[in-house]
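Only one protein chain is missing; all other protein chains are in place.
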Amino acid sequence: MRITAVLGMILGLGLAVPQCFAADRAPVRIGVMAPVTGEWASEGQDMVNVVRLLAEELNKNGGAGGRLIEIEVGDDGGDPKTAALAAQRLVSAGVAAVIGTYGSAVTEASQDIYADDDVLQIGTGSTSIRLTEKGLPLFFRTCPRDDDQGRVMARHIKALGFKKAALVHDNSSYARGLAEEVRALFDDQSVAVVFYDAITPGDRDYSTTLTKIKTLNPDLIIFTGYYPEAAMLLRQKKEMAWEVPMIGGDATNNLALVDIAGRESAKGYYFISPPGPSDLTGEMSEAFMAEYQARFKTLPSSVWAVMAGDAFKVLALAIENVDQPTGANLARYLHNDLKDFVGFTGPIAFNEKGDREGDVYRLYQVDAEGRFVLIP
Amino acid sequence: MEVFIQQLTNGLAVGGIYALIALGYTMVYGVLKLINFAHGDLFTLGAYLGFTILVSFGLGGRIGVGPAVALGVMLVMGLSALAGHIMERAAYRPLRKSGRLSAVVSALGVSIFLQNAIMLVWGAKGLAYPADLLPRFVIPIAGQPVPLLRLVVFLTSILVMVGLYAFINRSRVGMAIRASAIDQGAAKLMGIDVRQVIALVFMIGPALGGLAGLMVGVSYGQITFFMGQLYGLKAFTAAIIGGIGNIPGAMIGGLLLGLVEAFGAAYVSVAWKDAITFFVLILILVVRPTGLLPERVAEKL
Partner (left out) sequence: MKKPGAGRMVQGLQIVGAVLFFGIPLFGVGPYWLGVLNQVGLYAVLALSLNIILGHAGMFHMGHAAFFAVGAYSTAILNTVCGWSILGALPAAGLAAGLFALLVAAPIIHLRGDYLLMVTIGIVEIVRIALVNDIFGLTGGANGIVGIARPVIFGLRITRPHQFFYLIWAFVALTMLLFHWLENSRFGRALNFIREDPVAAEGVGVNSSRYKLMAFCIGAVWAGFTGALYASQMRTISPGSFNFWESVVLFMIVILGGSGNQKGVLLGAFLVMGLPELFRGLLDRFPGLQDARLLFFGAALVLMMIFRPQGLLPPKGRRYRLPPEVAR
């Protein structure tokens, strides 16, 4: 009895899900798949804020080529299984394209679902190499790839003259991938890797690991994980009164790093990243950041949310320039016709794999005031 | 040898925190035979309350660092105790007469609720206690620099635990708690208000959890709304290793867990640290099926 009642309820709801609609110059739905809840909730919420704000602005000015843009948010919870459902949900809602998401493993779980339904997807924070090596014609990303990053990181480490490094990752898909890239580039013994292991993300106390590394006496610690752990490492390194320099990857490009570590501990920390929200130059970026600041009282905390903004920009352009906003049409435009477009994070064009072309990585260092300073 | 001592202090510092949280699990379990899965989230709540009191209100700047910390500790413990009390009234008391497993699911519900409530109130972004909130000193132990704060945290947890142990074993209220743990029915017959005892236990445990949260916040800086999950799991492990329901057991379990983690990471593998910890847990339980210091009363199932 009860089961039947529940079934009926679910059935009713299922029927109530709106069907897709497609008419000429009709509004276009764009999905944002982002970790709005869960561990990466702050990244996800920033992504949604950025895209919503841009869509509002665009619609106020008449939309993309006369089409209004409707934003549909799908919460992936930072988890592959939830992401698969979120993707199904966005497909059901009739989106033409999807922006997102942050984590590579999460994006991976959704790729097939979008591909099966002719929905274009633009990844925004998923830097894992594999994602664009599968030959999916409708997948793009506005973020760069881990191998780019590894190359740039290894080059800078060599240029800065370090010889003996401890390489630490956190066993996440991203951090491990980057660590392996970098280690492979040191195979020529240009830099000796004296320590290679993974810390557990979410722990608070890394002094054990730091003590262990210290006995090996490296002249550099490379950490390829995310900012919370990088900050804890910096802080506890300082507490041990150990002054070894540290370098990290783009997932540490987050203003919270300095808050957590404290200025004194963060001073001198290097990282490789595309330009962060506060370094974006150009009239468009500055105006948008000012508006974002006015609306949400803070800047997006990392560059990945801005990458979602770039994804929206290129999508809007594509929608404006195609007859029918289908996945295939939009993809054709992005592959072939998108040239010389300048987004928030610099020029954007896509190669045949859907990867972003050009070199976006830069070397940064934290100064005594806790600012991220671009090192030319 | 120097490294060994350094790792020893690292392990004890972490273990002290685990032990303090484990006390909350073990006290509640001792009296109610309930695993309070929401305890880890009360720990998180303590960390966030501490942030609001010490950082957002800038209490240190107004009344000086020393009094501010003292007041902050008291407020955090008081508010955590209050939260624990509300939780007991709302989610556990109605289930006192039902099976133990229904209370476990209710506790999981409270855990989900609290975690998301904290996220909604304080935001999904983690917060950071400023590094210069307290003056920092480093003192050398066996030639290795050890942050004074780490030492203070460790000594505080030991002090609180010893105090609690004395309270349970020496005071009249403590006796009532012990009596209720052994046999609630008999305790009632002896004129002990078991309901009040339970209410009290549900305030002491969360207060200690809240204190641990505050100490983690102050000494490590970073707090997130999901931090209670990992700490809660570790502390629960510690309570089980020691023999759940047993207060000295929780202390020993916590410290031992901290040491196993530290030495596992130092001499085996950093990445396998937690697996080693759980493996040791299983070994201990295979050899001693009710933990190192088993409860005195046979568990009724």
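By letter and in written order, the chains are A and B; residue numbering begins at 1 in each of them.
Just so it is clear, a residue touches a chain if its C-beta (ideal position, glycine included) is under 8 Å from a C-beta of that chain, and two chains touch if they have at least 3 such contacts.
None of these values were measured; they are calculated from a predicted model.
For the options A:Gly100, A:Gly125, A:Gly177 or A:Gly262, the residue in contact with the chain missing from this view is A:Gly177.
Contact with the omitted chain, checked across B:Val110, B:Ala179, B:Ala266 or B:Leu293, is made by B:Val110.
On the side of subunit A, touch with the chain left out of the figure occurs at residues 1-4, 6-7, 10-11, 13-15, 17, 19, 36-37, 73, 75, 79-81, 84-85, 88-89, 91-93, 105, 108-109, 112, 116-117, 128, 130, 171-173, 176-177, 198. If you put the missing chain back, the residues of subunit B touching it would be 29, 35, 90-91, 94-95, 97-99, 101-106, 108-117, 119-120, 124, 229, 233, 236-237, 240, 244, 271-272, 274-275, 278-279, 281-282, 285-286, 289-291, 299, 301.
In the analysis below, only the chains that are shown with their structure count from here on.
Partner subunit A is touched in their complex by these residues of subunit B: 3, 6-7, 10-11, 13-14, 116, 119, 123-126, 128, 130-132, 136, 138, 145, 147, 150, 216, 220-222, 224, 226-227, 229-231, 261-262, 265-266, 269-271, 273-274.
Taken together, the subunit A residues at the contact with subunit B in this complex read 37, 39, 41-42, 45, 171, 197-200, 202-205, 207-209, 211-212, 215, 228, 231-232, 235, 239-241, 256, 259-265, 301.
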